[in-house]
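Take a look at this one; I'll ask things after.
Only one protein chain is missing; all other protein chains are in place.
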Amino acid sequence: MTQVALFGAGRIGQIHACNLAALPGVQLRYICDPLAPGAEALAHKLGARRVAVEEALGDPAIAAVVIASPTTTHCDLILRAAEAGKHIFCEKPVDLSVARAEACATAVVRAGVACMIGFQRRFDPTFSALHMRLRNGEIGVPEVLNITSRDPAPPPVKYLKQSGGMFRDMLIHDFDVFRWLLCDEGRDEAVWLSATGACLTNPAIAQAGDIDTTLVSIRTRSGRLCQINASRRAAYGYDQRFEVLGSKGLLLAGNLRPTEVLAMDAAGVRTDNPEAFFLERYREAYRFEMAYFFKQLQAARNGGDGSLRTSIHDGVAAQRLADAAALSFASGQPVTFAAPEGR
Amino acid sequence: MTQVALFGAGRIGQIHACNLAALPGVQLRYICDPLAPGAEALAHKLGARRVAVEEALGDPAIAAVVIASPTTTHCDLILRAAEAGKHIFCEKPVDLSVARAEACATAVVRAGVACMIGFQRRFDPTFSALHMRLRNGEIGVPEVLNITSRDPAPPPVKYLKQSGGMFRDMLIHDFDVFRWLLCDEGRDEAVWLSATGACLTNPAIAQAGDIDTTLVSIRTRSGRLCQINASRRAAYGYDQRFEVLGSKGLLLAGNLRPTEVLAMDAAGVRTDNPEAFFLERYREAYRFEMAYFFKQLQAARNGGDGSLRTSIHDGVAAQRLADAAALSFASGQPVTFAAPEGR
Amino acid sequence: MTQVALFGAGRIGQIHACNLAALPGVQLRYICDPLAPGAEALAHKLGARRVAVEEALGDPAIAAVVIASPTTTHCDLILRAAEAGKHIFCEKPVDLSVARAEACATAVVRAGVACMIGFQRRFDPTFSALHMRLRNGEIGVPEVLNITSRDPAPPPVKYLKQSGGMFRDMLIHDFDVFRWLLCDEGRDEAVWLSATGACLTNPAIAQAGDIDTTLVSIRTRSGRLCQINASRRAAYGYDQRFEVLGSKGLLLAGNLRPTEVLAMDAAGVRTDNPEAFFLERYREAYRFEMAYFFKQLQAARNGGDGSLRTSIHDGVAAQRLADAAALSFASGQPVTFAAPEGR
Partner (left out) sequence: MTQVALFGAGRIGQIHACNLAALPGVQLRYICDPLAPGAEALAHKLGARRVAVEEALGDPAIAAVVIASPTTTHCDLILRAAEAGKHIFCEKPVDLSVARAEACATAVVRAGVACMIGFQRRFDPTFSALHMRLRNGEIGVPEVLNITSRDPAPPPVKYLKQSGGMFRDMLIHDFDVFRWLLCDEGRDEAVWLSATGACLTNPAIAQAGDIDTTLVSIRTRSGRLCQINASRRAAYGYDQRFEVLGSKGLLLAGNLRPTEVLAMDAAGVRTDNPEAFFLERYREAYRFEMAYFFKQLQAARNGGDGSLRTSIHDGVAAQRLADAAALSFASGQPVTFAAPEGR
């Protein structure tokens, strides 16, 4: 039994908690959250105890921690968990500062613990099937990636103010998808990035110094091209699609929908909108990423390959691209990467 | 905590066991299966005990039983469970004999226990959304129902020989869907039924006295029409679709597929085949039906409406239609229903 | 230049006239229609002359006639055209009476003229591509055919009264599709047919002795099964689909739609309804069938294979199936075919 402590019992923490509870060979022992009103009830329901972080990290029986607390706490918790020799699953982003994120990566490497970042999209059945088919050469060499990434509605302006901005808060996932699909396990990399954007949904977002709509173009060293379009608002729901054009064809990941009912009447043919938002859309992905993390820990314990699909280095690399996009948008100029990014 | 005993630890029994284990307020206490090799391990994994049927039914703490054992045992187990005052969830069919099924219904009514039959399709998210929209009048009055029902491959001939034949074994679900969608909560009913069929996939099926491909047409008293086409083989997977034509439009329930990847290359556009078979296709339905059963038991305990969406009377009514179809096919003549069916 | 006379300048006659005008090597010389108000204008626009039938049939320069006049005139015009040695394209049906249709077939054979019946569906690009792929063995041996055939709205009751009834007027096309797709060029044939139906859209249709909704099941000698569902009303437009299940897969012919616009908003995802009715849906088919007819005449003149995809024998065979369906519906009993049908 791998004993686990969970930090954070908010929306995403609760999802991880339930997924942990259903994992064979894993026991959720502690839930640490000084604030969340439901933390106590959650712990009770799942047979865990609510304790302070110190106690959890101080218990030598705890082998791994899951960090699902606010972004501002990630860095501190990663450093402390690494120091305590615990394996780490941490929600994205590592930290809004690339420098601090790099410090985390260094600490993790030095401590020799595993550290996986919660880029859950890499575990979505549709996305991972596409990735596998791409790797199997089904469409030859990948050349162009188009990512559509739209939230149903913007979050409260108060949230936006401490979010790090649209590129760091929302596009961080898309930058990771770009690296996953187009950068060939690190053999290729971004060399040119250009971003533009606007505030179109709510003037208060502009007043807070942010935008809600953006386009990003990226070129890699080998000439592969990636185009991201993202918006904080889509009246029809959560829109998460991408397409990879390769030398021999195209692979496209479409939206999921709640049901397969099709209706026809005098007004036309209608099907369901996409799943409402990320908790619904990536429900399976959250389940699979957690199972994968513990499977890899087990593999490493057994002397096998315990490498992680989304390491802390992936977290740092995505953060660098987000910084570059923010800079490009602010300056109106492209950013070029002199040295290899992401390594 | 509602204490539950499960009869049968085969393929479908294991699914029910896991779903029971995840239900809040429900405790799977006993698993009864004299044969299934994995019964002991299943019980251990889920914290249940493996006991004989007598012990389970004799324990006054047990409030409900789930019957997932072979069809030939259903009748006996229903009668005994009713006698013992246990609420009953029973896999379809009630029994291959309408007379015995009726006896079960009588016993259940007399004992005053709840008895739900596992017509899981009524709990599939796509099918139940369609049903709700139909009831809400979205397409006016329903007029024509077309059901496509195809298994990926025929079962072993040995299984077929004791299955009751294609109409009782496979179309029983479709007859229930017909009643659910077209018979207006019992206010309408079948008055004419005609079946034809053939053995096209394997001569051994014909030698066993069965068929593998069939068409059934049904007319209701009010003139609504239902058309079923079913096959024991579909090279592309498990095909489960239906369409309802109404006075104001059409509602169509399509297949589900494992991923939403679309691929295009020189050979054309490709998407995934449907889910492989019923365990995958109705995974969510199995989960929902079990949750629903215990929710209704709870509602009844609380003095609310504990009526069941798929009662034992629905089980008997579907069985009658299956008998009629078998008779029609054997005689080459339609069957007419003088008296109301299904009540 | 093949000189042609057109009989009938109504809705469908005008379509044939324009298609004839655009065919290289074909000259539309005469238009015969004693009643149609636009006949004169149509003739003028296309450089043809409006004459009486006698004059057209008496002109030795005329090699072929196109019959698009009312059904009641078909038999007489076929007999006279055959007598005059003209090749014949005739709209479906040959005649509402099988006996008269057979007399036409005999006359045509005796006269040695070509006679093609306007089952235009066989020339629709989608349907004919499906047929070709079926013949090429793409899905193995065909086993089950499902035809959905729905008009957007019923015609005037006055029309229905002289139409021959739903089976002869509307399903005649579907019976031809059944023979085309499932009967293997005449090597297989219907041996059992059962029809049911109802009047659900307008009581005046029932008062006129007709129905508006029907199901037909057919079994062939080799055990192939065909299921037709047809309705005189579909609120969402003209619905013309079919599916063929074969031993190795499925081929499905879907509806066409005016545009490929997809809209998504808070209410869901919407696409266009099918094309409005047969003139739009089969626009290309009308063009292709006419080109095919004259291509085959040319091939025959050049000593090649001038056989026709939809001969007068196909017209007679479809009529027989329509008669059988009408009889089955009236009697409530299936019809069996002792002798081979359709030959």
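Order of writing sets the labels: A, B and C. Residues in every chain begin at 1.
To be clear about the criterion, contacts are C-beta pairs under 8 Å (C-beta built on N, C-alpha and C of every residue); 3 or more make two chains touch, one makes a residue touch a chain.
No experiment lies behind these values; they were computed from the predicted model shown.
Touching the chain that is not shown, out of A:G10, A:G38 or A:P334: A:P334 (per the contact rule at the top).
The chain omitted from view is touched by exactly one of A:T106, A:S163, A:T196 or A:Q298, namely A:T196. Checked against the full complex, the candidates A:T213, A:Q240, A:Q296 or A:S311 give a single residue touching the omitted chain, namely A:T213.
Although one chain is not displayed, its contacts with subunit C can still be listed: residues 22, 24, 45, 125-126, 129-130, 133, 138-139, 248-256, 258-266. Interface residues of subunit A facing the missing partner chain: 139-141, 143-144, 146, 148, 150, 192, 194, 196-201, 213-215, 217, 219, 223-225, 227, 229, 231, 233-236, 239, 243, 245-250, 332-334, 336. One chain is missing from the display, and on subunit B it is touched by residues 235-237, 264-273.
Throughout what follows, only the chains that are shown with their structure count from here on.
If you average the CA atoms of subunit B and of subunit C, the two centres end up 42 Å from each other.
The multi-chain contact residues of subunit C, meaning those touching 2 or more other chains, are 235-236.
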